[in-house]
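The chains shown are only part of the set, and none of them has been moved.
When the chains are written out, they are named A, B and C in that same order, and each has its own residue count from 1.
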């Protein structure tokens, strides 16, 4: 809300900032809001089980979160420009699903075997891009509300995967689809490298390039962005389509890791994605939050899950405990982050 | 068209083509005609004023002259050459810089980034160099003597600071032609003078201005030529010297001879019960130890520069803020601090500072907005009788001459002046004993302004007390006395018949006794 | 192929079949078999899908009644909540056969299911024998809210406790989701590298588990001391292939074909007014009376292994046995 400056002299704000932040702008402190929570969870984890801080276990956490982290990355970009994409979770299943359907030979793997294995990755990414184009067309070109469009798409795409797979799991994926999900580079799973690299790239792009800054400008005030000469529609197209392609990539990683495409792949992930982004400080009203914050958000969620698993909490109470910790992390992070949220 | 397109700036013979020329421009928004075959010609070096009532099409012309929108018909030329394509924003920005009426500041970004949005400093890697950017921003702000840390979020700035950031940004492009759309509407006197000083410097360097304002005295102060728009059409262009104030107003309103306001005679019942009694009101960071009394039938001004605390005092009285200490009595009743409903129940009527922010609900109808604070009058048991509501609203529309086709129209569909009238109508809806008005005429054209102030006087005449918190001299002229605030304290009380400079000096904290 | 609202041929009674879900391999096999056996038995089928939501199932039952079906086959995944719908059907004298689950109350013509508790027990006996009664195993449970999942979990735990008390079981709820299963298994394997057995309560976790073992270099021949014994559940073709290839060690074959076949067989019989008595059947199973008015045909769900040996008293079939439904699929 541009108009909310009530007090004509916001001197106290400045004073407070001096107190906490010194030379570091508050905005940047905010990115670190979750760091204390992460440290606490790490300590608790280590107390619960000495395994927690072992490299193996940490890699395990990173690997299991890598695919959903890509969804968080995509959603964060999209939220920053003040749009929304709920259909990412379905794209994550459908894109590799279509590839598997076309590539996997007839028989036990349930595919059609129409294309050679090498086509799998291009097809996956192309399906992702296509979904993005449809979403962008409906949202940007026809001016439909992003929430409803992508909610509709979520249902359609999920249904399409059930349809082509007949509800069955595709097995016998070609080696190209398995590669990223299974290889290790320098002793660390490739999917971790991919995830961390993409986050690093996104942090740089969003923080230090004019394309990245234009995302914030658009999310903050689209008319002002237009007036400043930003081609807002083009940026929105790029963001939405890239988001879907990233979701397809995430699907590829997950399919590779599980060596299969289940017909329910990705179902329900969008809740976690939003929770991570929002806990990580991304505003649903656009223009606010950083990639680093989003990353800490998803990291925190997966660390909590890992600790709960290690602690051997009775299965029936894991859900409630998980929720409570998330809620607590959220409240704490917002209290330390200061001020009423929007 | 009454006049041929302006042969502007008669005095200065110009062989150069005009800096900008728009001819035959028509622009429609759906059924609304915002510009109808209108045009303007601005000669190099001129400071050209553009005036007209709310909704006359001024801002629409600005958006066409700055390439935000294409006209439906008509042409725009810069220095004789056709305007660039809409997509080529950089070409536009080389030709013309603009402070738009609507804020183009992005609150979530830093001041530095707002200043240099989309034209960042890049290092050798192609990445943005934030330190260089901040340095440049600091220099730019220093040049404007705006005391703001460039690393601050723009959303945390005061209205005035934000306005200056916009102005500084517009002028930093180095364009030789600058458009300012109501730059002074949010500024106090001192700030306006600072802006004008700066404009004069640039005028001396040959920069051309197109200046839009509802403060007519400003036109006379810094402009050479004035163009008047009315009802989406071009009416007249003339050197300011040739068009006295009455002629200007007549051109804007289409009526001859703007009626001079006659002083109404009001009886102030000084002995009777006070409409408002404020006693030792203190809020730690805004104002200290404020005490005054308003009798029924009395109009009291609360003047002061931005940041003097006048707005905060007024907001405290109606319950929008809570004071740390002190007491407020409205029509003899102690209102619970911080409760607007209580203040309204005690008999207050209220026009908030910024109508867009606190004044109305844009998607609700004129009738609903006008009756929002008087649910009790609309029907029994909290039910709303549509006919009763519409009748009430029709009364308001009639009484305040609100121009609307129907009480059912959403307020967002009204012009600014009429929106303000709706807010005013609501304040008057419950026959208030005390009327609290903050900047009641901001952004309102002259005609509507006179009209609203007239209503205020009528209300006082019927026995209500009125508090006007404003720094607009026109608003304060109707007051029986003016309390001047400076840095959170009441520093002077001035009776009727003051001179402008006297009041302005008091608002700036100068001690007149000295 | 499926006959919709055409001629109501009296010799082809109309039967409503509600599929519980269409997003698992097992139920999709069931969905494939149903029309086949429907044709064979001369039934006209109306089918619906309740997507694992009992509220949808009751709505579908209403629809069946509006459509005038003579009998209903359903697989209520929530065995308690189905009671009101069963009462309504009973009031209209429409016989019901439930597949896979047994309603907690209400009467049905026949319950066609395999004994889920037996699944858990068989898996436990196999793992217990293979591990010689000691070590650590992970059980990838289904969803907590699934009765079949709970039956398998309880039976597995119970059997381990009584027969192999030295074996430590890590039970992990997975909500029938492959990625969740992989995540939890990975955590367990990290914390306890000496885990030597995995029981997956359904084939959803199959390939994720194998990938993980591969990543951890634990996918080795059964005679290697590092071998992790994997028992799956369902008997889809992929599992049988993996058993033959030595990747996993056993599965419990849940007979999707027989489910479809006998559900339709019993519903047709019930429409014709036929009744059954407890005792052995002609298809290698036994009908038992689980409570008054509820008969259950407990189809056999064989343990499948590579060698077809007997483990802890549980006989098994070889993975290439032609009687397994997974070897007869299109």
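Quick note on the criterion: a contact is a pair of C-beta atoms (placed from the backbone, for glycine too) under 8 Å apart; a residue touches a chain by one contact, two chains touch by 3 or more.
Nothing here was measured: the structure is a model prediction, and the numbers come from that model.
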Stoichiometric formula of the complex, labels as displayed: A x2, B x1, C x1
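Keep this in mind: only the chains that are shown with their structure count from here on.
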Distance from chain B to chain A - Cα centre to Cα centre, in angstrom: 44
Separation of chain A from chain C, taking each centre as the mean of its C-alpha atoms, in whole Å: 35
Between chain C and chain B, distance of the C-alpha-averaged centres to the nearest whole Å: 73
Partner chain A, residues of chain B touching it in the complex: 66, 68, 87, 89-90, 92-93, 98, 100, 102-110, 113, 117-118, 120, 126-128, 130, 149, 151-153, 155-160, 162, 285-286, 306-307, 311-312, 354, 356-357
Residues of chain A defined as touching chain C within the complex: 49, 51, 54, 56-57, 60, 63-64, 67, 108, 162, 166-169, 171, 181-182, 184, 189, 254, 257-260, 262-265, 267, 305-306, 309-310, 312, 315-316, 318
In the complex, chain A residues that touch chain B: 1-5, 7-14, 17, 25-27, 204, 207-210, 213-214, 216-217, 219-221, 223-231, 283, 287-288
